[in-house]
Structures are given as C-alpha cells and as structure tokens.
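Take a look at the following structure, please.
With one protein chain held back, the other chains of the complex are shown just where they sit.
Chains: A and B, in written order; residue numbering restarts at 1 for each.
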Amino acid sequence: MDFKQLYTSSKTYIFLLFVALGLFLFSTLTTYKQIIRMQKSAETVKHTLQVYNGISNLTTHFTEAESEEFRKNILKTEGSSRAFEIYKLEGQTIVDSLKLLINDNPDQLNRLETLNTLLDRLYQQLKEVEGQESQGSMESFSFPQNQTMKINGTLHHLREIKNEMLVEEESLMQERKADYDSYKSLAPKTLLFLAFFALSVFVISFIRIYKNKRRFRESEAFLKSVLSTTDNVVNYYEPIIDDTDKIVDFLIVFANDCNRDYFGLEPDEIIGKTISEVFPFIMDNGEFEEMKFCYNKKSKTISERQVVIKGEKMWFESIVTPLADGILETARNTSAQEKAKTLQLSLKKRLEKQNLTLLDNRAFLANIFKSISHVVMNFKSIRDTEGKIVDFEILFVNNRINPLTGDVPEDLKNKKVSQVYPHIFESGVFEYLVNAIENNESETYEISHQINDKLYWFRSTAIKLGDGVTVTSREITEEKERADQLINLNEQLVIRNSILTGAEGIAKIGSYLWYMDSDISEISDNFFRMLGYQVNEFDPSLKKYTEFIHPEDIEFVKNITEQVLQDMKPREYTYRVITKSGSIKHFKTNGQFINKNNKTVMIGVVQDVTETVETEESLRKSNLDLKQSNAELESFNRVASHDLQEPLRKIQLFVSRIEDKENERFSEKSRAYFEKVKLAGSRMQSLIQNLLAYSQIDSSRTDFESVNLNLVLEKVLEDLATRIADANAIIKVDDLPEIKGVLFQLEQLFSNLISNALKYKSKTETPTIEIKLEKIHASNISIDFVKSHLYYYKITVADNGIGFDDRHSNKIFEVFQRLHQKNEYSGTGIGLAICKKIVENHNGFIHASAKLGKGSQFFIYLPA
Amino acid sequence: MSDRLLNIALADDDEDDRMLFSEAIDEIEIRTKLSLFNHGQELMDYLNLPNVVLPSLVFLDLNMPIKNGQQCLVEIRSNPKLKDLCVAIYSTSSSEKDIEETFLNGANIYVNKPNNFSKLREVVEKVLQLNWQYHTSNLNKETFLFRI
Partner (left out) sequence: MTLFVKYNFDLVCKTLLKEKLDALDISYTLGNVGEIHIDKTLSEEKLNTLSASLKKYGIDILTNPKTTMVERIKNSIDEFLRDKDLRAINFSTYLADKLHYSYPHLSTIFSENTYTSIENYIILKKVDLAKELMCSTNLTLTEIAFQLDYSSVAHLSGQFKKTTGLTPSTFQRIMKNKTHN
C-alpha cells in the first residue's frame, strides 16, 4: 500500500483516534488499579505492625512470668490464684488477637499454635509453683530449684518461636515495602507518558480530520461548480417502488444547471419531482426500462438518443450508472459533436480527394520522370567549413540514367557526385552547377560523355532548388548526328538524283506522279524520252497519256486503271504504246498510293520492257522448238531401239545363217569380206546401243531418290565380275556415301568408268582401279562449274592404264570422240559422253586428267 | 529322255524371225511341236480355245501390232487357266526397264533376240532345257526368272 495514501487518508486518523482512546482508557484503568494496590500495601503494613504489636504484647506477657517479682507477686499476694487467672486471660487475649491477625499466613499460624501450646505449658508450670507455695509458705523465698528450671525452659522455647515469628514478619514487611516502593515510582511515569501520547494523537488526528474535512468541503464545492459548469446534464434519481416491489418511477434527487441550459428546466424546481412529470418522454422511448434495468442489475448502460425540446433536435449520449441507492444519469450533448463529426467527415473527404490529387500528381510526376527522355537529377550542395560548395550529394535521379550509364537510380541515391561522376570536376560542369546555385541562375550547357567507347552528347539545364541544383539533361547525340547526317543525306540525294536520272535512261525507266483529283501529272525526263519526246514537250496528264496507248490495249488499260482506283490497290501490268516516231513499245507499269499534302497521289514507275517481251516471245518459241525436238528425240529413241536395230539384227542373223550354210563355198577373199561385213554389223550395233543409252539419259528427270553409292558399286562390280576376273584387275573402293540421284544412271556412270578403265588397261602392269571419296566445301573446288551446293563429294576413279594426253582431257567427254584407232580398242566414243551427261544431270561435274602411259583419273563432283 | 513332243508356241509379227526361230527349233535335239502366231491377239485367241492342248512354253515378242507382248503376258497371268504357263519374252530390246517390267508382269525368261543364228539356236535350246528342268525337277517355280 502506498504510504502517501496511508498518510493522507482520513481513515488512518479515525483509526488512530480509536487507538488513542484505547490508550487513555488503559492508563485510567491502570491508575485506578495502582491506587487500589497502594491502599492494599498500606493495609498490609498496618497489619504487619499490628502483628508486631501482638507479638511484642505476647513477649511482654511471658516475660512477666520470668520475673521473680511476678512470681513473688503471685505468691505473696493473697489470692494469688486470682492474679494468675488474670494473667492467663491476658495471654489468651493476646494469642487470639494474634491468631486473628495472621490467619492468612499458615506458617505463622503453625508457630502461633506451637506458641499457644507452650503458653499452656507455662501456665501449667506456673500453677504447679503456686500450689507448692501454698503448702510450704515458708518456703516462698526459696523456690524450688527444679520448678524454676522448667519454667525457664518453656520461656526459652517461647522466645525462640516469638523470634521466629518476628523474623517472618520482618521479611514480610521487607517484601511489602519493596513492592510498595516499586509501585510508587513506576505508575506515575507511565501514566504521564500515555496521557501525553494520547493527547498528541488526539491533537494530530483532529488536525488531520479537520484538514480532510476542509478538503472534502473544497472538493464538494469544486464538484458543485463542476456540476454546474459542465456541459453534461447530470441527474441523480432514486426509484419509487410501489407495493408490489416494482419500480414505477424515479424521483429526481439531484439535477445540475445543465437542465436549465438544455431543457429550460430550473434544477431547484425539478428536484423532488418524478421523471414522469419532468421527462415524460423517458417513459415512452424505452429509456425508463433501461434505467430500471440499470438499477436492478447494477450495470452501466450507455445510449445515444435524440431529444426534441422546444422543436430543437438535440443529440445526447447518456451514461446511466448505478450509484448508491439510485442511478446517476450523465447525458452529454453531442449535437455539436455530431455536427463536428459531419464537418470532420467532409473535411476528411476533401483531404482524401486532395491526397488523391496529390498522389496523382506524384504519379504523374513519376511518370514524367519515367517517360521523358531527359535525365533529371537533383543534387544537394555539400559545403566546406567556409561555406564553399565542394561536392554534391545525389538526392534523385530518374530511370533515364540507366540506359546511358547502366546505373540504377536507387544505387546512386545519397552518393557523392565526386564518387559517381568525378569527371564533372574536370569538364567544368561542376562550375556551372555552383554558378547556378550561388547566382540563382539557370545554366544551360552542352557536354559530351564517353560511355562504353561511344561519345554521347548531352544538353543540360541546371536550376537552383533550395541549397542544391536540379539538372535536366537531354541526350542530343542523335540530334547532332542527325544534323550531320542530314547534310550528308542532302549531298547524297543530289548525287543520287543525278544517278537516278542516268539510271532511268539506262534501265529504260520513267517515273510518274499523278494527282488523282486534278489529273495533273509530273513525269520524269526519261519518261518523255521513252515516249519519243523532248523533256517537257507536252503537259502530262492521264488524258494526254491515254493517247499514246496502243488502240488495241486502251480498253485493257482503262479497265485496269478503273479497278486500281476502285480497290486502291496498285497492280503491275504491261501494255503497248505508240511513240512519237510511231514505233511500238511495251511498257510495264506499277504504282502506289501515297498521301502528299493531304492529297492522294499515285506514284510509280514505267519500264520499257519491249526487249524483255521480245525475248520472252523468242524464248517461248524456242521452248516450243525444244518440245518438238524432244518429241523428235523420243521418236528417234524408238527408232534407234527397235526400228533401227531390227534390220541390223536381221542382217547379222542372215549373215550368220549364210556363214553357217555357205562357209565352205566362200573364196578366201569372200570370207575376208564377209568378216568385214560382220565387223561392220557388230560395230553398227554397239553404236546404236550406245547412242540409245545416251539419248535415254533424260536430263529432265528430277525424281531423285536416295541412292547408296556402295550398293551401286556393288551392282556394277557384279555386272563386270567376269571382265574384272578376266583382266585380273584389282579394284579398291572407299566407303561411299548416299546421294540423291537416279539409280540407273549412277549405275551406268560407274559401269562406264570402270569398263573404260578395264578396256584401256596397261598391258604390262596388273590393272588397278581405285575409287576414292572426299567431301569438300564448294569454295575449295577450283574447277569452274555452277556450284549450287555448299558441299560436294569428290569421287575419283583412278586407274594405272594407258592413260591419254592431258590435252585431250576435255575432248574425251564429247560424243564420238575417240583417241584410239578403231581396231586397237573397241568402243563407240559415247561412253564418257554418257558419263558427262549423267553427272551434269545430277548437278555435278566430271573432268579427267591423265598422262600418256601413266594411267588416268576421272574426278566426279556430286552435291553432298 | 522324254519321247513326248514338247509343245511350244511363238508369237512374233516378224516373218523372218518366225522363220529363223522355226529353223533353230528344228536344229536342236529336243523334239518339239511349234505353233506360230502373227501377233498377240492370235496367240490369245488360240490359248482361249476350249479343249486346247496348252503349250508348255510360250515365246512372246514384245513389239507386236494389235496386241503386244506385255499385254499378252498380263492377260495370261491374270487368267486362272493360263497362269501357270511358262512364258519366255523374245525381244530385241535390251533396256533394263523393259526387262524388269516383263519380269514384274510375270515373265519367266527374258531372251534378247540374238544377232546370229548359232546363238539363236543355243538360246532356244537353253530356254527349252530350263523349261524342261523346271517341269521335271523339284525347282521353285516362284523364282523361275532367267535372262538369256
């Protein structure tokens, strides 16, 4: 618990007051007890004194018996018995009084009892003495000795006991005195202290309580003033309960001044009235129920309600709290607050709108920074101690910097310009920037930067912003270059124009420009010339131009022109014109539509294609001729294969028949002639067959298939197996590729080459035929032929035969060219021509090289 | 050696060829009965005669008017009655294309007309022998392909 709280709480003081009261009571009680005890002590002392007195009486009493005089008295005196009696009575009285005094002390009583017994014995002894005296009167002066002895002994005992009793009383007396003394000193001091303490507590407590009270009063006054000055209606109600223990109404116990302010109700007037009287609406709008609920359940309710008083709408926020035996209603007039709320809302909306606009502006600005081609940078000055600008800190750079320098704007932020762009200190840019800041002038400068080996030109503007500068740079490299280019272009255009004019003449081309709406044309100089006119000899227009067109073509040209204009789609077409000199020319024209000064203009080119048309015509004719000759060739094939061979075969057959039958009848000479006939016949036959083979190589064949040359060679060697065996030839073949070609032809090619090699074999050496393969790039082929492919297979067929003079290496591929005597080597001179035709049909090339007597080599290039 | 006559037929439009062929047949050892036809149609008409004794071998010239050798061959091979006939082509053409085509159409033997008589005799004899072997021996007629 907080000490301070403990200190200030009035409860503490009330508690202290009680403590003080307790202490006071206690001290009073103790004082009373003390006095009683002192009285008692006094009593005891008195009692002891009385005992003393008794004992001393007793002592006196028996001391009398000791004395002789007494004894004589008793003896002398007549009637001594009477004196004795008196003595005895006296002793008895003393013992009784003593007995009475000490009956609270058993020890003393015991002693007294013993004393009493001793006394009785004394009396007895004394009586015995008396009797003797009476008998011997003469002897009065002579006391029997033994008797006296006895009495003295008893007396001695008596004295001893008396002494004991005295000692006892003495100690008791001593004890009581100490006791008394202690009370006498302690009690007053304690009492005094307690009384003072209690008094001081009283005083402090009183002061505190008084203070508290005064504070309470102040608070009350404060509360009152608060209640009267608060904007809230504060009312306190107590329930009115009917017989059935139901709350039927509430009594207004307290109402503050706000009632007056808001409701126009005088608080003093409404206090003591019921709410049904004062605020009848409460009963209807359910608030009463809520109040009841609040009272019954002791729970707080908060409600917001609208009250219409004197036609004025007011908003109240009521807090109903149970308090003591009633409820406290605090109603806050929130009308103003509501108004404020509405106001705030609209303000907020306005703010939001402004915010949005601001955001828009920012986005807009950001977009500008993004989309503009300018590099925008903002630098903050860094000054030295003397206030001189020594460096800049980069505050902002837009993205345009990236494509130029590769820098990322975020990375540059807050860096020093000296770190990032140290060159500005050398290029003078720094001075511009400083000047812009110090003199508040906008500076514009052009500067070049070397970025990645390329020179870039920038035009920058520096404008002061705060203690810094905003630099806007625009790349003007292209502009600069463009300006240069433009100059160049202009020069080139002039040159090209003159070239074009020349070219038009050479290419027999004229150009035109036709304003469709006004039918005004511009035509090039050469166009005039093409029509046989001098330049600008007539005013060109479509109408005028139509006059030149060949009458047979006018309809055609008109149709096309109409269609072109309708579809707005240019076409290329050819027609005839009649020139000034009357000659007919073929013109090919095309064109396109362009927009020139918001007018649709057709521009195009006209070409004199007379020659082309004529060439085409002749080509068509020669094509027809070719077809015809092809057909003729075909019929020749038929003739050669059948019609020509048949009679020859017959001749041979009948020759052989004659030979069979008439051989014996021939003369020697006839037989020789006959042999010549046979030879001529067989030669004729092979000639025909070879020619047939040659003509059958259909050069137009394009149905190429994949042909494995290894298989081709296999087949050829198979076919020639007998001849190879006969010649004892060695044949070496490389692994050959697969190519696109005609199987039969390729078989024939290799068959011809190999049989050629076998035919012209060396007479001395073992015939060896080597077929070698090499794949080479077209550019590495030094032989001049049309190379349509990138790579070629070079197949070499080499033999060690008789060879030939290298001078004839081209001649051997011609038809019917023979290098040898007919009788020397059989052959028709067509074999190699066939090979050449086949290779060329395969888009390849064949050539040979040889040395007389040193073998020959045939090189075949076929597309890979 | 069989005593029976070997029945063979030749269709050729060339009179000389028919004559020489006939002479060649006469000169060989094998005893034959040769029927000659001037063109393909004549041959086919004959073969299609009811109750005809089918020749064991037919020689067909390729180049014939009215109906040529290839047509006859195709007809023979597609006729169930005739399809087992042994057919030898007898032609001047030595073109590979012609040869393969006839084989594909089902010819068994391809004979180039020789240009001397003794060769003709040899060839005819060889063809007859082959035909005989294929008829009398355990040879696979599916692969009966010869070029002589």
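The rule is simple: a contact is a pair of C-beta atoms (placed from the backbone, for glycine too) under 8 Å apart; a residue touches a chain by one contact, two chains touch by 3 or more.
Everything quoted here is computed from the prediction, not taken from an experiment.
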Touch partners, limited to displayed chains, of the chain removed from view: A, B
Residue touching the undisplayed chain, where the options are A:E714, A:E765 or A:E814: A:E714
Positions on subunit A contacted by the hidden chain, ascending: 711, 714-715, 718-719, 721-722, 725
Sites on subunit B contacted by the missing partner chain, in the whole complex: 1, 29-30, 100, 103-104, 110, 125, 128-130, 132-133, 136-140, 142-143, 145-148
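In this text, only the chains that are shown with their structure count from here on.
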Interchain centroid distance [CA atoms averaged], subunit A/subunit B, Å: 95
Complex interface listing, subunit B residues touching subunit A: 14, 16, 20, 63, 92-97, 113-120
Residues of subunit A defined as touching subunit B within the complex: 641-642, 645-646, 648-650, 652-657, 659-660, 681-682, 685, 689, 692, 696, 744
